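Left out: one protein chain. Kept in place: all the others.
We just call them A, B and C in the order they show up, numbering each chain from 1.
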Amino acid sequence: MIYFRSDYSMGAHPKVLEALNRTNFEHSDGYSLDDHCFHAADMIKDMIKNPKAEVHFFAGGTPANFTCIAAFLRPHEAVLAPRSSHIYMHETGAIEAKGHRIINLDSPDGKIRPEQIETSLAEHEDEHMVWQKMIYISQSTESGTVYSKAEMAALSDLCRKNNMYLYVDGARLGAALTAENNDLTLPDLAELADAFYIGGTKNGALFGEAVVLTNPKLMPDFRYIMKQQAGLFAKGRLIGVQFEALLEDGLYFDLARNSNKLANRLRDGIAAKGHKFWVDSPTNQIFPIMPIKLVEKLEEKFFFYRWMPDDGKDVCIRLVTSWGSKDEDVDSFLADI
Amino acid sequence: MIYFRSDYSMGAHPKVLEALNRTNFEHSDGYSLDDHCFHAADMIKDMIKNPKAEVHFFAGGTPANFTCIAAFLRPHEAVLAPRSSHIYMHETGAIEAKGHRIINLDSPDGKIRPEQIETSLAEHEDEHMVWQKMIYISQSTESGTVYSKAEMAALSDLCRKNNMYLYVDGARLGAALTAENNDLTLPDLAELADAFYIGGTKNGALFGEAVVLTNPKLMPDFRYIMKQQAGLFAKGRLIGVQFEALLEDGLYFDLARNSNKLANRLRDGIAAKGHKFWVDSPTNQIFPIMPIKLVEKLEEKFFFYRWMPDDGKDVCIRLVTSWGSKDEDVDSFLADI
Amino acid sequence: MIYFRSDYSMGAHPKVLEALNRTNFEHSDGYSLDDHCFHAADMIKDMIKNPKAEVHFFAGGTPANFTCIAAFLRPHEAVLAPRSSHIYMHETGAIEAKGHRIINLDSPDGKIRPEQIETSLAEHEDEHMVWQKMIYISQSTESGTVYSKAEMAALSDLCRKNNMYLYVDGARLGAALTAENNDLTLPDLAELADAFYIGGTKNGALFGEAVVLTNPKLMPDFRYIMKQQAGLFAKGRLIGVQFEALLEDGLYFDLARNSNKLANRLRDGIAAKGHKFWVDSPTNQIFPIMPIKLVEKLEEKFFFYRWMPDDGKDVCIRLVTSWGSKDEDVDSFLADI
Partner (left out) sequence: MIYFRSDYSMGAHPKVLEALNRTNFEHSDGYSLDDHCFHAADMIKDMIKNPKAEVHFFAGGTPANFTCIAAFLRPHEAVLAPRSSHIYMHETGAIEAKGHRIINLDSPDGKIRPEQIETSLAEHEDEHMVWQKMIYISQSTESGTVYSKAEMAALSDLCRKNNMYLYVDGARLGAALTAENNDLTLPDLAELADAFYIGGTKNGALFGEAVVLTNPKLMPDFRYIMKQQAGLFAKGRLIGVQFEALLEDGLYFDLARNSNKLANRLRDGIAAKGHKFWVDSPTNQIFPIMPIKLVEKLEEKFFFYRWMPDDGKDVCIRLVTSWGSKDEDVDSFLADI
């Protein structure tokens, strides 16, 4: 079986694994208070050109998201997020379990727009209603789409005008930053967002996400909330080591570029056969709509998700490429359609 | 100024107040463990013809709602509710503060339908998503509308088939049960719902709501959760005494009938002048749409809410009648339009 | 039966009840946004000589306590409290239900001392431990004892040095302020505490507590948290009216003085018979230790709690006097021992 099911089905990129092997017998302090974590944090601060930022390492995206929200918000404050977002759809109410409402906004392409935020803000009357304090978005989104620099800046402006925070879930940030036509750089993102994370799990690490806080208001006592929310990882060094390996010589971006390149090849090949797509996504997740018969045939050899219920004739599927996908996987798929 | 603003702007009906005065110097145990509460509970159990039900007295609707939800649900379980519902719109995220998601459903007339629940249930995939365990509705709704017996039974059936609970917020239950054409009786409600409350605050009491639990699964340790959530009222007797007075000789229903009757007179008179309504509501809240100029004029003498932003020409207002509204209030309003 | 069981077994003082009767048919806005609440708040701000304080009205002590704690603390912050305190012993984990630890400190006489706080602070190491942010005490305490001005000032100093908050539960504040030898005035308390409440339920009101915030850091968005935690009472006017009545011409203090006077008479009479006391309390709760046989006899005519398990020979009981206790109640008790 050839895997186009997810970008976290394999272990780590060989260079990351090699770093873990090489450092295995080092002794270090726990909970990310070690030289590898310090070094990886410095690398990130250099990359975003912001020495005053704080970098915190998490073992996964869900704890990164809910720890940040628990740390940033007071009890009556809510977070605005696309209906398709990970925190709304696939974290079993983890945000509400911290006491906060998610106000979900329609997002046919995975993105939300300033007008939607403004409409929500206009509904606010008084202390009988939750207070909209934070926007949560993903870059790239759950639909594989990407916010342009102008789009991200518009959300950021709106937040600053309304005393809100902008948080960007970067589980697939590599794919976004290396997408064709993307014009948003990592320093741009760090400038526009109050907090975001650089995802490792879906781009070459065994596991690990690097949360970056740029707004000083969000920093006090962050490690307390991390520990309380299980965000502090005992052998934190493991995450530091992996990020050192990923960030050295731009490996992180090379891996993402590979994912995008193969997704593009899939997309172009599928389009050339006349199939349409549910959404136009320039990153490593694509959503072709194909006849059910063809999909059934493909399912014998390829592993992927049907993304929506079929309509009796066609069905939308999701194909995901990863750092470990190969040209021959794509060749094989294109040959079969 | 004549008040059509809310049904909780005055104190208590004279008979209720009299009962409080009469019993003022009695000593009694706290936290509703007193003879007045026991008696009022028995009166309710008689009315619903269910001696096995449990009755618990609360000081207000918001704590009644969130205590029930905190007591009934496990952490990953969510409640389905109309978008216009009190718990979604006007309790500042109280339900999420207990850790539970509200899945809000569109409800142009304040009511939700079984198909909407089924659509939501169909979206459930696995343990990455919250589990839909409970339906919250209001009778009458925030829009003044009423579920018929068939509509309530359909929701109840759906719940029982899917191992869900049906909870009915009865802040304005009196108005619903005495509405023209209503065919749902109190015993019907007790049979169809797993839990509901009989609202006193908006129908003649100083304050107080009687939560009724009919599903035995929801009963264990309920008073523990009440105490934790501030649902236990120190001088619980005060609520028992008020319900005794309200339920004696059907006063509760007489008061609600008065509200409805005056609302109906308002509605008919306004309709006779050719004004339309945002929604067709048979209870004590009506929502006429009137020219802004006329509304501005009325605001000089009457106190009511503009319910939505105007469209430059017309505006929807809410008129609420109560047990204390008088025929001359209505006459005066109708004379002025 | 003569009641020495609690100070909340009866309704309201006649003057309070009269005020409720007099204002019953007034229309007013809900949620304490009415003239009676505004006026009562002004009366309190005058009494504490602090026009910048905020006053918020609650229906009971438990919601006052947990709303304040939910509003004041971040998730990792804990509250230090006597083991015998109401929040630790008798609120069914309401504070933990808001996410916060209570660090309970031994308090044989109901009071805690600065040294205990310092010992706790000294144990704090790093982000793996909760952060001690707030001290909760009661005045008078659950044991009927009272902090002197010097004792209160020492706790206040300690808080300010350590960036902590001092919160004083004043469920029985009247009894404390009017106790013999008390040297702490209401303005002193307002100066020393960051927040406290003036209890009505146990001193002449039907129900109601007035939370006073003096530290401006604790004020932002307080009403949001109140609403979320059911602290906002629909007919808030009822509480405002009661506090107006209680605070006019010092009625609040007169009622407390009556309670204390009768408790003192009981105490002196009991001591004169040679009985000892569990703790030396100058307010309206006293704790004599008496032979079981005598207690059994007294229980036939008087209603009070046995406070601790007996030792086979003697048992500690609690006698509570209230604004409604009478000289003849005391005479009768003293005659019977």
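Note that contacts are C-beta pairs under 8 Å (C-beta built on N, C-alpha and C of every residue); 3 or more make two chains touch, one makes a residue touch a chain.
All figures in this text were calculated on a predicted structure; none of them were measured in a lab.
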item	value
Touch with the omitted chain, as defined above, among B:His128, B:Lys293 or B:Lys326	B:His128
Given A:Ser140, A:Thr214, A:Gln229 or A:Thr283, the one touching the chain that is not displayed	A:Gln229
Residue among A:Ala94, A:Ile112 or A:Met290 touching the omitted chain	A:Ala94
Residue among C:Ala97, C:Ile117 or C:Val330 that touches the chain left out of view	C:Ala97
Footprint left on chain C by the chain that the document does not show	75-76, 78, 89-93, 96-97, 99-102, 127-130
Interface with the unshown chain - residue positions in chain A	1, 3, 5-6, 8-12, 14, 17, 20-21, 23-30, 59-63, 66, 91-94, 97, 201, 206-207, 224-225, 227-230, 232-235, 238, 303, 324
Hidden partner chain, residues of chain B it touches	31, 70-71, 74-76, 98-99, 127-128, 131, 221, 223-228, 232
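Heads up, the rule we're going with is that only the chains that are shown with their structure count from here on.
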item	value
Most centrally placed chain, judged by C-alpha centres	B
Euclidean distance of C-alpha centroids - chain A vs chain B, Å	43
Distance between chain centroids, defined by C-alpha means - chain A, chain C (Å)	50
Where chain B and chain C are represented by their mean Cα positions, the distance between them in whole Å	33
Junction residues of chain C, two or more chains touched	224-225, 227-228, 232
